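Of the protein chains in this complex, all but one are displayed in their positions.
All chains are identified by letter, namely A, B and C, in their written order; residue positions are counted from 1 within each chain.
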Amino acid sequence: MLSPVNVSIESLNLMTLVPMLIPIVGALLIIVIDLFKSGQDKSLYVMLSLLVLGVDFVALMESAGIFKQNGTVMGVFDVMLIDGLAILSQFIIVGASLLFIPLALTHKRFHEFSYPEFFALFLFMIAGFQFMVATDNLILIFVGLETASLALYTLIAMHNRDKSFEAAVKYFTMGALAAGFYSFGSMVFYALTGSVEINQIATILSANNYADIGFVLVGVVFLLASLGFKLSMVPFHTWTPDVYEGSSAALAGYMSIVPKIAGFVVAMRLFEFLIHSGVVWLEVILYMGVVMTMTMANIWALVQTDVKRMLAYSSISHAGFVMAAILIGTTQSNSALFLYWILFSFTNLGSFSMLWISRQKNLPAHQQSDHSYDKFAGMVKTSPMAASIMGLFMLSLAGIPPFALFWGKIYMISSAVTGGYTVLALIMALNSAIAGYYYLKLIVYMFMKDPVVQNNGHVYVANATLPLKTIIGVAAMGTIFAFLAVNQLLELVTVFVYNSGY
Amino acid sequence: MELFLYTALFSPLVGSLFAALFGASKKTKMAGIIPSALLGLSLISSFVLLVSVLSSGETVHVEMMTWMATGDLYIPFGFVVDQVSVTMMMVVTLVSTVVHVYAIGYMDHDKGFNRFFSYLSAFVFSMMVLVMSDNFAGLFIGWEGVGLCSWLLIGFWYHKESATWAANEAFIMNRIADLGMLIGIFLVYWNTGTLQYEQAFAIMPSLEIDVLTWMGIFLFIGAMGKSAQFPLHTWLADAMEGPTPVSALIHAATMVTAGVYLVVRANPLYDLIPSVGLFIASLGAFVALFAASMALVNRDMKRVIAYSTLSQLGYMFAAAGLGAYWVALFHLMAHAFFKALLFLGAGNVMHAMHDELDPFKMGGLNKVMKGTFVMMTIASVALAGIFPLAGFFSKDLILEVAFVENHYIIYSVLLFTAGLTAFYSFRLVALIFHGEERYKLFGIHPHEAYKFMLVAMSPLLLLAIIAGSFKMTYFEMVTKLLPATEYHVHSSLTYWIMTIGTQLFVAFAIVYAYKKYTSRDIKVPDGTSKLENCFCYKLLINQYYIPRFYEDYIVKSYRELSEIFWTKIDQKIVDATVDGIANIFYQTGERTRVMQSGNLSTMLKWMVAGTVTLLSLAVAFGLAARYSGEIKIFLSGLGV
Amino acid sequence: MEIGLNHYLVLTTILFAIGLVGVMRRKNLLMLFFATEILLNAVNISFAAISHYYGDLTGQMFAFFVIAIAASEVAVGLGLLIVWHKKHNNIDLDNMSTMRG
Partner (left out) sequence: MLDHILSILIFFPALAAVLGFAVNKNSIRSYGVAVATIEFVLALWLWFAFDSSVSGMQFMEHIPLVKAFGINYIVGVDGISLFIIILAAFFTMIGIASLGETKDIKNMIVTLLFLQMTMVGVFAALDAIVFYLFWELSLVPMLYIIGAWGGPLRIYASVKFFLYTFTGSLVMLVGMLFMAYFYYQATGEWSFAILDWYRLILPETFQKWLFVAFFFGFAIKVPMFPFHTWLPYAHGQAPTIGSVILAAILLKMGTYAFIRFSLPLFPDASVYFMYPIAVLAIIMIIYTAMVAYAQKDIKQVVAYSSVSHMGVIILGIFALNVEGITGSIFLMIAHGVVSGALFFLVGVIYDRRHTKYMSEFGGLASVMPRYATIFGIMLMASVGLPLTINFVGEFLSLLGFYKQSHTLTLLAGMAIIVGAIYMLSAYKKMFFGVVTKDENRNLPDVNKRELVALIPLTIITIWLGIYPKVLLEPINTSVEAVVGLMHEKSLTQEAKSRIPNLTKDAEVITNSAENTVENSTENSAEEAH
């Protein structure tokens, strides 16, 4: 006989679910609306999504307040874990989504936005990411991850171009493989400890003093492979450029930020305790992985001829850079991770948005790809403002002060220095120099070359509408005036990270 | 007195600036007259100062303003008029006034008339700074200033390749020496803590002899450049590319003697280091002979005189090196007069001969150029050191010094050189003014120079004749500052034998030169005669092949080395390394981008391969964990 | 012979390896999907076995979730496959390399 379920509602702490439930409800709402009256304009869905996300944001602020008062909150059979990391990363996820959604209001009509499903899936995806970061249960992580990923594959495919399908299939197949790795890794840990909760795993493993280190490592390998895929660590990165190229620029920008922060949080939860327990192997592997990812991605980015692909590789490199934080594993480095990613999301979303507004409906004859460097040649002559903003984002990505990413960069390198990783700090710094080249290349094209084909500059803002311009404006402002906000951000992030015990 | 000092110092500058105002405009007589007048003013002021110094024995010392002051270093623009500097001032202002006036005529037809006077007056100013400064840094200002003006004036006819080449050569050679000078100055500063003559010299006796030796050597290197001592002598002969008044003023009377002045000025230092002094004297004697030998055969009138200058500078250094500073200074003064005269005379001849310089193409000019003939002859007599002209007093004194100081080798070298001097001087006079009128072959119609030019030269003529009579007054004056060593040959018999012997020797040389070069057989040499093909002649006419050696081995190798540095090292190694590093990254990218083949199968394989690699590493580690001790050490070595 | 946990685990490993090889070797998209299903189901066997071994339901729960996710994966995957097939009339992986570098 099953014993009666005897759980009080209070102890479930359903509040912890609210931030995830809001987008789900929103998604369902959109579907329902479509059910009643289809063929609505995309602006309706955009605004609805914005509203939902806004509410979500407020809910997050609520839980942030609770966290500040009571510290970490567990809920729903201790499956949900609302700690500083969860809250911070959800802020980033929701915030970036808020910036992304208006990008659907393009001047040109694009296939995907005419479907309400797009927005519903989008909201589901957000919920998935939120689940992923707000738990330390391997099952829920898996579920969140897959929810988000499956939605994302579909979103990519909805762009309805040959390349988008190819991208979606590639992403999907590799994602499925990664899912296999993930489940296998979880299985190993489950077999070793009999638990799927990360903190319990940690407790049990350290209780028996890592007796089965060989098996632990096997589990780590598989989890590393799957997270490496998500975070596009070399050599699991191969999907990234293709997928970014295949999806719309806006979505690519989104992908470079949101899934990764979710991945980082999971990685942080998983690897932190392992590194701190002195699993030297993991440290070595992560070290190698970080260096490889940073460097190789940079090197590949050097030789790209398409801006979007270049930005894809650059995102990989940035991810590698940030992975260093997990390797270093101090409070400062983990804070640096969040600081970096917040600043990065402004800049990177901005730069992808710049590509997005220059997106033509069809590829002109002289262009190899949507955003080849040639397209931007001599841009300053015809649309100086757009060129300046794009240049600004590039400078920020390159880490030129005082633009946004510089602050993240120094804090991150400083954390490496503080953590005793001198060589790593140097490698990180020098990688910025390599990266400088390809960011500069775009600036060179925009500011110093003559146009390959004469145009009146309209091509660079073909897709622009007020909302898009607003988003870019926000991103640009965030990039330029980051130095005013860095202090507050840093203090906030440090408090949240520190109080979650990382 | 300060007023006179400033007038003496700055009126040349004013003159120079005045002429410079017209630098780019058409020739105007004013640009010549005003600077000359201002120089006259300077001359008068100097004379007033001289009289004052002579009569009262008091020196004038002013500090105009601070130049550089930092740390412990303090360098003012300070000027001093003492016995030594006032002598130099007189020489400089006098000769330059003469040359200025002369040049008004000489440069009459030149387009760069205004510019010329600007440079010339600027030179006088620099020279005045050089001699009047009360510290080493101020001396260096003048030192470099005269170098600059010399560069400008040698290269005055800048459209001539040879002139600009010579100008650059002079400047660069001087710079080499200036480095020595600079180092000398540094040594003085760091060891004495000051650059003021007075204070520095006061401290020097307490310094170690090594330091002083180095100081002396480096300062003398500076002097070697300015005074064109071997091996930095080649520029002087080439400097004759400049207009003749320039040669007279700069490359005979004043600038080249700056080196002597420096040694004289630094006498407290050189007194402490007799070994360096001996070296200076030996070098001086060597150069005297060396230069005289080259003058023997040269076929360029001005170059002959230039070598003679060089030779005489050797005499001066010989004297100074032996500690007879006042003698050196005296010879400097006397030499300035007759050598300037000689040059100006040569200038007249050049004008008459339409810039022909080869004395073999002249001859018999005494008929058309009486005045010049007389002047040049007297100047040559003075140069040869015949009693009672200026040269006799000063040069014989140097011989005596060498004799008395028991440096018989130096003495005999100098004596022999005296003969050579007489020979080549009169070879020149004979070839130019006597014998057949060979110039007619070349269709030249010589004419005497302007009257006023001759008049302008006359003070020099006068001084060349009578300067010797000032010897005692001069001695009284300068020995207040310089060591008052009197040089007397102990037995008067020896003295008379020496003096008369020298006179006879010199006279014989003169007669021989006259005999040889006034004969009617003298033809314009065409390179076929036996003499011209003998080794000695070739050696001498090619200046011991030294210029060629410099050209072939130093200039050329410098140029080639520069070329190699640029094309090979800078571009092929240094820059290529930088670009290479960048390229390595780029090429790695190009090579490895094929990894991203775009084929899904490959991508999946990469993923699996990555996992398998990690897995095998994990297994390896799991195995190694049992032997963890050693491995941890290894890893910590990696900085992990 | 008693069939113990280790046997299940070995079976899982073998199946997983088969899946991996399939993932690497198959050029047919459909077959590729099958291979990924093998991967997931291999793990499911283990989960069930371990769950039984520990007497703990979590593993089985995990297995259920994996099954559910596998199902939705297939749904999405097949959808993509059909669209691709419609457009290109084949489902060969080697045709799928317009993006590279």
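Keep in mind that, in the parts below, contacts are C-beta pairs under 8 Å (C-beta built on N, C-alpha and C of every residue); 3 or more make two chains touch, one makes a residue touch a chain.
This is a predicted model, so every value here is computed, not measured.
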Touching partners, among the displayed chains, of the absent chain: A, B
Selected residue (touches chain absent from view) among B:176, B:404 or B:539: B:176
Given B:186, B:416 or B:475, the one touching the chain that is not displayed: B:186
Touch list for chain B against the chain that is not drawn: 23-24, 65-73, 137, 140-141, 143-145, 148, 151, 155, 158-159, 161, 164-165, 168, 171-172, 175-176, 178-179, 182-183, 185-187, 189-190, 192-194, 198-199, 201-203, 480-481, 558-559, 561-563, 565-567, 569-570, 574-575, 577-578, 582
Absent-chain interface as seen on chain A, which is shown: 380, 395, 398, 400-402, 406-407, 410-411, 413-414, 417-418, 422, 425-426, 429-430, 432-433, 436-437, 440-441, 443-444, 447-449, 483, 486-487, 490-491, 494
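Keep in mind that, in the parts below, only the chains that are shown with their structure count from here on.
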Graph class of chain-chain contacts, one of line, ring, star, complete, other: complete
Chain at maximum distance from chain A, centres defined as averaged CA atoms: B
Centre distance in Å when chain B and chain C are each reduced to the mean of their C-alpha atoms: 94
Mean-CA-position distance for chain B and chain A (Å): 76
Shared interface positions of chain A, touching two or more other chains: 169-170, 173, 177, 241-242, 303
Residues of chain B engaged with two or more neighbouring chains: 593, 596, 598, 600, 604, 608
Residues of chain A touching chain C in the complex: 138-139, 142-143, 146, 150, 153-154, 157, 162-163, 165-170, 172-173, 176-177, 179-180, 183-184, 186-187, 190-191, 194-196, 241-242, 245-246, 303-305, 309
Residues of chain A touching chain B in the complex: 169-170, 173-174, 177-178, 181, 213-214, 217-218, 220-222, 224-225, 228-229, 235-236, 238-239, 241-242, 280-281, 283-285, 287, 296, 298-303, 421-423, 434, 437
Residues of chain B touching chain C in the complex: 593, 596-601, 604-605, 608
